[in-house]
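Showing chain A:
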Amino acid sequence: MSLDTIMLLVVVVPVFGSLLLPLVGKVCKSTRNGLALLLVLVSLAGSLMLIGPVMSGKVITLTFPTGFGQMMLMADRLAVFMALVSSLVGAIIVFYSWGYISHYENQNEYYLLVVLFLGAMMGLVFAANLLILYIFWEITAIASWRLIGFFRSPAIVLRADKSFLVTFFGATMMLLGFIMVREQAGSWDLPAIKAALVGHPLSSAAVALILLGILSKSATLPLQTWLPDAGVAPSPVTALLHAAVLVKIGVYAYARLFVVNMPLPEIWQTIVPAIAGVSALVAAGAALLETDLKRLIAFSTISQIGFIFLGLSIGGELALAGGLLYILMHGVAKGGLFLCAGIVEQNTHCKDITKLGGLIKTMPVTAIAFLICTFSVIGIPPLGGFFSKYMVIAGAAKGPHLWIVLSFVGTAFLTIIYLMRVFVMVFMGEPKTELKSEGSPVMVWSVALLALLSIAGGLLIYYPSFFATEATRQILGLIP
Partner candidate 1 sequence: MDPTFLKQQLLMNIILMGAMLLGALATVMLRQLVKAAIALAFTSVVLCVVMFKLNAPWAAVFELSVCAGLITVVFISAVSLVKPATEEERAAHIRFKTRRYFLLPLVLLLVGVGLSYVTGQPLPLPAAEPAGTELRSLLWGPRALDLLGQVLVLLAGVWGVVMLFKEEK
Partner candidate 2 sequence: MNLVSLVMPFGVFVALLAAVGLYCLIVTRDMLRVILALEVITKAVTLLLIVGGLVSGHMALAQAFVITLIVIEVVVIVAAAGIVIAVYKHTGTLDIRRLRNLKG
Partner candidate 3 sequence: MTNNLMYFAILLPAVISLLAFATRKMGKVCAATALLGAVVNLVVAIKLFGQTAAVHVPWTSWGLDFTLRLYSFSGFIVLAAAGFALAITLYSLPFMAKREHSGLFYFQLLLSVAFANGAALADNLILLLFFWEGLLITLYGLIAIGRPGAWKSAMKALVLVGVSDVCMMFGIALAGHFAGTMQISKMHLVLTETGPTLAFLFLIIGATAKAGALPFHSWIPDAAEDAPLPFMALMPAAFEKLLGIYFLARITLDMFALTPGSWCSTLLMTLGAITILVAVMMALIQKDYKRLLAYHAISQVGYMILGIGTAVPAGIVGGLFHMINHALYKSGLFLSGGSVERQTGTTDLSKLGGLARQMPITFFCFFVTACSISGVPPFNGFISKELIYDGALERGGIFYAAALLGSFLTAASFLKLGHSAYFGKVSEANKNVKEAPWAMLVPMLTIAGFCILFGVYNQLPLHKLIQPVLGEHRLEGHDYAGWHFNIMLVVGTLVVLALALLNHFIGVKRSGSGIGAADHIHYAPGLHQAYDAAEKGWFDPYELGLTLARGVGRVTWGVDRFINWVSDGLAVGVTAMFSYLVRSFHTGSLPIYLWWAIAGVALVIILLVKVN
């Protein structure tokens, strides 16, 4: 199989395969579950197969000439890195869903949308054309809308609508920005745009509009409020949305568009970190007062996304590599947190941390996994989160905006406080609810796996960080 075929399959198999799932589901549920996981694993395997070639400096491209330019898919190090992260966490989440979702109706729709979502994510990652990017961008929005409203009670659907509207608002603004890019650069294709924009920074209006889209997707101030509200979704979905994949779309798009392809006017290298700083601080502070478990973790996500933005936007190789690494580490750890929260929620039917307590007695694996993921998010070695946080802060410390970095240091303090508060309130102390035993083995294994991945990410930091730094160098044009 040629490399571009593999890349195409990574995108096409889950996107179109997902459409089969409801049909299969009508016949046999377990086959459907297996197929869903298989589809995601195909993406994962394909991404893994692409590592070798891209690390040797190859850029894999696939073009379809159309009326909108070369509708192009392209795999470079950054794309493969992101694809790997998404499909890895996605696979674990699908696996976890086997246990979590088995009690609910509309499972066919659920698997369809989750796999479609991941497939669209793959498409987005490999897209090298603004319109393709936008199409996949919206498919993820549709899928997440439907998934957030999975439980379908009126209040929940209302929140799903809100998240869709906010992200759609951002997306339409971004589309307008794309039109302006098209006007300025004369093409929808990223390579052509890159070539056309050399020496001519994008107009600030276009940057602002595209940034609105990015911020809305990655739930950054001032378009962040949909994310906590989306906590009403099933836990694997929130893990998918909040932690691993959806919110990372925004940061990935930032990297793909502004870091790789379109030069930004100088001023934005201050504005974006400042937005990220405010966002991180505000969300961390809000997390401190929040009492709903999933909302709290969602706020934490908003806050952490700020770190990623800082890494990507402040400039410099170290910060950029740190931002990329942060995507991985945060995805794994935050995914673990959400899935643990899912186990807690499903077992106790309670999301209010003030009404929980002492769960470590009966759910030790979940508790320890939660704690490990917490440590990783806080950034304590030897867990993976330590390195990414260090790299971002160290990279940013090299930049000119020390006060922004200091605000991130403050956010890091708050992170420690609010995350430990959650752990302590949920798992420690006196039990306030009827104690239930661990969740289903599938779910517990999934969270344990994510916790182990967090540890492995730290101990084997060499590999991911090598990948991230290589990707960064390619982005910065230091190596082919």
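As a convention for this text, contacts are C-beta pairs under 8 Å (C-beta built on N, C-alpha and C of every residue); 3 or more make two chains touch, one makes a residue touch a chain; residues count from 1.
Inclusion criterion for the candidates: all candidates are chains of the complex that A comes from, given by their letters.
This one's a predicted model, so the numbers in the text were calculated from it and none came from an experiment.
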item	value
Among 1, 2 or 3, touch partner of chain A in the complex	3
In the complex, chain A residues that touch candidate 3	162, 166, 221-226, 281-289, 299, 317-318, 321-322, 375, 378-382, 386-387, 389-391, 393-394, 397-398, 402, 405-406, 409-410, 412-414, 416-417, 420-421, 424, 428-429, 461-462, 465-466, 469
